[in-house]
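Handing you this structure, nothing more for now.
Here the complex is missing a single protein chain, while all its other protein chains stay put.
Up next, subunit A:
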Amino acid sequence: MEDRPSGQLPEPLHARPVPRPGRWVSAVVVLVLVAMAVNALVTNPNFRWDTVWLYLRDVVVVRGVGWTLVLTFGSMALAIVLAVMLAVMRRSDNPVMRGVSWFWIWFFRGTPIYTQLVFWGLLSVLYPRLSLGIPFGPEFWTFTTQDVITAFWAALLGLALNESAYLAEIVRAGLSSVDPGQAEAAKALGMKDGKILRRIVLPQAMRVIVPPTGNETISMLKTTSLVLAVPFTLELTYATNAIGNRIFQPIPLLIVAALWYLLITSVLMIGQHYLERYYGRGFDGGRTGGGRGPRGGRRKPRKQDLIGASGTTKDDPFLEVTP
């Protein structure tokens, strides 16, 4: 089955394109507005660009960036693990599991993150001693809360538990988006529930889960600034605020923080793009298959791929089926 063009290809039509004066007008308008905005930013001495440039590379600021990244990725990683567990529990046959998951999501979504973080910080005051043992019975290990739940861990746990409640709903939506026929086909092959989830349903759900999770990660990057409620004082916002207050120049330091957040967000967006491409493989006729397509080297695009790539048709094989 070769789709090589046979014989002479016809000369494509040469027609004048539809005139689009609106594009030129809007381009000029936008260009002028951008020039005005840049001019207003750069020439205004109140922004103190020299101070911005100086503190952009300050060791305390860069360390703050480091802690912000650790908090963001640490809490997101923990939250994703918890969220998958919560989403699976929420869909379970076991009413106890469903109840626990429902309560968790209700509680952590229903109370302000700031309050939660304050309570995590107060944990060592509320419960100075923690112990492992038989409930209401003898205790085997006892330790001081302050030694185990330091400000960093309080901040990380606070962010992660709160985030897990939101992510659980995203994961649940992703799991529901997968055609039930997929799990059924896997079942008919004799696969057990755990394997069906891990190998068949979750990888397909990722296509739906990744974009909002990227959104949540970017949101988390900024939410880490709330950990001053714990208080944890090494991350970016607190660090730049402290410097700004000390040198009586809060505005340049706010700009420093904003630039760093922008930079990290940009990198995260690139990462998200590649993740989406990876989990989109096999969908969309393989056009977004991470450059893999059918494996084993390059191939000529097939006819149907080209028709599909033109974006004028729908190549869903089920569109014409009436169940």
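In this text, a residue touches a chain if its C-beta (ideal position, glycine included) is under 8 Å from a C-beta of that chain, and two chains touch if they have at least 3 such contacts; residues count from 1.
The criterion applied here is as follows: contacts and distances are computed from a predicted model.
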"Glycerol kinase", "Formate dehydrogenase subunit alpha", "Sulfurtransferase TusC" or "ABC-type polar-amino-acid transporter" - which is the UniProt name of the missing chain: "ABC-type polar-amino-acid transporter"
Identified contact with the non-displayed chain, of A:96, A:188 or A:262: A:188
Sites on subunit A contacted by the missing partner chain, in the whole complex: 179, 181-182, 184-193, 195, 199-200, 203-204, 279, 281-286, 289, 294-296, 302, 304-305, 315, 317-318, 321
